[in-house]
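Contents: one structure, followed by commentary.
Here the complex is missing a single protein chain, while all its other protein chains stay put.
Letters A, B and C mark the chains as written, and numbering starts fresh at 1 in each.
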Amino acid sequence: MAGFNKVVHSYDEAMAGLENGMTVIAGGFGLCGIPEGLIAQIKKMGTRDLTVVSNNCGVDGFGLGVLLEDRQIKKMVASYVGENALFEKQLLSGELEVELTPQGTLAEKIRAGGAGIPAFFTATGYGTPVAEGKETREINGRNYVLEPSITGDFAIVRAWKADRYGNLVFRHTAMNFNPMVATAGKITVAEVEEIVEPGELEPSQIHTPGIYVQRVIQAKFEKRIERRMVRQG
Amino acid sequence: MAGFNKVVHSYDEAMAGLENGMTVIAGGFGLCGIPEGLIAQIKKMGTRDLTVVSNNCGVDGFGLGVLLEDRQIKKMVASYVGENALFEKQLLSGELEVELTPQGTLAEKIRAGGAGIPAFFTATGYGTPVAEGKETREINGRNYVLEPSITGDFAIVRAWKADRYGNLVFRHTAMNFNPMVATAGKITVAEVEEIVEPGELEPSQIHTPGIYVQRVIQAKFEKRIERRMVRQG
Amino acid sequence: MALSREQVAMRVAQELKDGYYVNLGIGIPTLVANYVPAGIEVMLQSENGLLGMGPYPTEAQIDADMINAGKETVTAIKGAAIFSSAESFAMIRGGHVDLTVLGAFEVDQNGNIASWMIPGKLVKGMGGAMDLVAGAQNIVVTMTHADKYGASKLLDACTLPLTGVGCVKKIVTDLAVLEVKDGAFHLLERAPGISVEEIQQKTAGKLVINGEIPEMVFA
Partner (left out) sequence: MALSREQVAMRVAQELKDGYYVNLGIGIPTLVANYVPAGIEVMLQSENGLLGMGPYPTEAQIDADMINAGKETVTAIKGAAIFSSAESFAMIRGGHVDLTVLGAFEVDQNGNIASWMIPGKLVKGMGGAMDLVAGAQNIVVTMTHADKYGASKLLDACTLPLTGVGCVKKIVTDLAVLEVKDGAFHLLERAPGISVEEIQQKTAGKLVINGEIPEMVFA
């Protein structure tokens, strides 16, 4: 079963092959469902000139934010970058190129990339700066923008459970961008909380079939909370 | 909770509003996972000039095939129609208009319809009769065909379990086209084996969130098998 | 007197109908969930991937893997569904969400909205707002009628980069309820004690006033 055992036992193995100038797509929404250890590994490797695609860029000192500290990110594609002072500084100084993309369009561009759809039309962003320089078209009386898809050299995701075939299940809203991101990498690496035996995951309840996943690594996660809201029980 | 109780108790209610000339999208692959009772109800209603979108058109006397008997279908959009003599006869006589669509393109067109994507590019069918009359484009050195999405006045699906909010779970490969079809109807009707209490379906394991489903009806299914293959145990 | 944030939310809540799927933006829109009218049930969609959002968790329920689109810890009601962000925006873009309530910097008489960027000052990104305004069946904007310097936010044409074009149907401000149609703001209701003149004076865009304008009624 060598060919289908995707479990690796070190972060060096997990991110082997990552090179300067590559595109990395990362799962997660805010700090929820992010592959903490894989991001830390990229920081450790010191890989530079990366294009990073992710809904957010973490916060100062955590999540993808740590890759800003040594200026490893050349370009960021994201929908929302509001929680990060270092990000704002590098953006305003011109050190960091940013392509702001509506959240739904970003999700769909990544899904399309994994699904062999090179471009699609969406009404989102028509008539706004997002549509500048893009083809627009009226279809059945509505205006749409043509959006190209996104694929990456690496895709990094966090899952809850995996088996050695790379089948993944996500936990609660830590699912977010992870399923699409998992489909869009030439090499997709899943950092997971638990590795189970094949057959333990109910086939029709697998969120990401293993065909999309090249490497699986088990990890412990800090799971930092951004906005801790509590009601009196 | 009146607004979210989508359970109806008769087939008349389930298909109320279906009119001559409407488009009906149906889930199922061959005879697997088809909404048997909803199809029978359309036959009973005698609604005519329907455009029916479904991967297959059933077989003689079962599944969507029964709608051919009284010539209720004006146009069929499908990927494979090989099991149906009456279909072939009506096709050759010109009584039935047929738009053959590659299976993956059909699945994606229905998904796109439900997801507000009016058109997308795919490499499937480039250079074949499927691309005739359609816009083609070279993107990054490959040739693609622009395919418009599909939506229906009605979408009819079969699911395994539902709750009254319309959340659906499908069983084994009876899932097939059902999840996309469920998203693409102005009115989506789910015929299900079992209705469970809200909360019994694990939120992250729901295949079709209830927002897509307007009506749910419980039924018993014949589940006819097309090709019964057996190995010696 | 101008409405409080809570009163704006209470008025917006009157737009809810039984069985509506609703997406509430950050800020005042979030408060709308506290004022759902009696006898009506709505289901809240959170665009990170949750349909059937519940209240904030108790201390014991807190789970880092359970958050809303505002990145706040949250719970799910019985009957909730959780899914990917692609599925979430398929719902939104596909027109399956009945009502979206969101804030804005500016709205204009043609239903354009600007809510995500102030050039040179603020570049946080649009998040899901552009998809929401392009996708929902019905968009209600909540905001103060004028900024803190008294300048109107209801313009003839937005000056800031747009979030969406021709999509806003209704506006609930601290002073008034307005409908946007035919290239004008149509005054429907005024806040208790607020005169039509004050609303007119604080509305830079074209304002249509037809007959007597009633005061808002709070249950």
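Everything below uses one rule, namely that a contact is a pair of C-beta atoms (placed from the backbone, for glycine too) under 8 Å apart; a residue touches a chain by one contact, two chains touch by 3 or more.
Note that the coordinates shown come from a computational prediction; the quantities given were computed from them, not determined experimentally.
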Quiz item: Which displayed chains does the hidden chain touch?
Solution: A, B
Quiz prompt | Sole contact to the chain not displayed, among B:K74, B:K186 or B:R224 | solution = B:R224
Quiz item: Which one, A:F120, A:F170 or A:Y212, makes contact with the chain that was left out?
Solution: A:Y212
Quiz item: Which parts of subunit A are in contact with the chain that was left out?
Solution: 1-4, 111, 113-117, 163-165, 167, 183, 198-199, 203-204, 206, 209-212
Quiz item: In the complete complex, which positions of subunit B touch the hidden chain?
Solution: 29-33, 55, 78-82, 88, 91, 98, 100, 102-105, 107-108, 110-111, 122-130, 143, 160, 171-180, 207, 223-233
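FYI, only the chains that are shown with their structure count from here on.
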Quiz item: What are the two chains with the most C-beta pairs touching?
Solution: A-C
Quiz item: Taking mean CA positions as centres, which chain lies farthest from subunit B?
Solution: C
Exercise. Find the geometric centre of each of subunit B and subunit C from their Cα atoms only, then give the gap between the two centres in Å, rounded to an integer.
Key: 35
Quiz item: Any idea how many Å lie between the Cα centroids of subunit A and subunit B?
Solution: 32
Self-check item: For subunit A, residues contacting two or more additional chains
Solution: 108, 122-123, 171-172, 175, 207
Quiz item: Could you say which residues in subunit C touch two or more other chains, in rising order?
Solution: 50, 82-83, 89-90, 92-93, 135
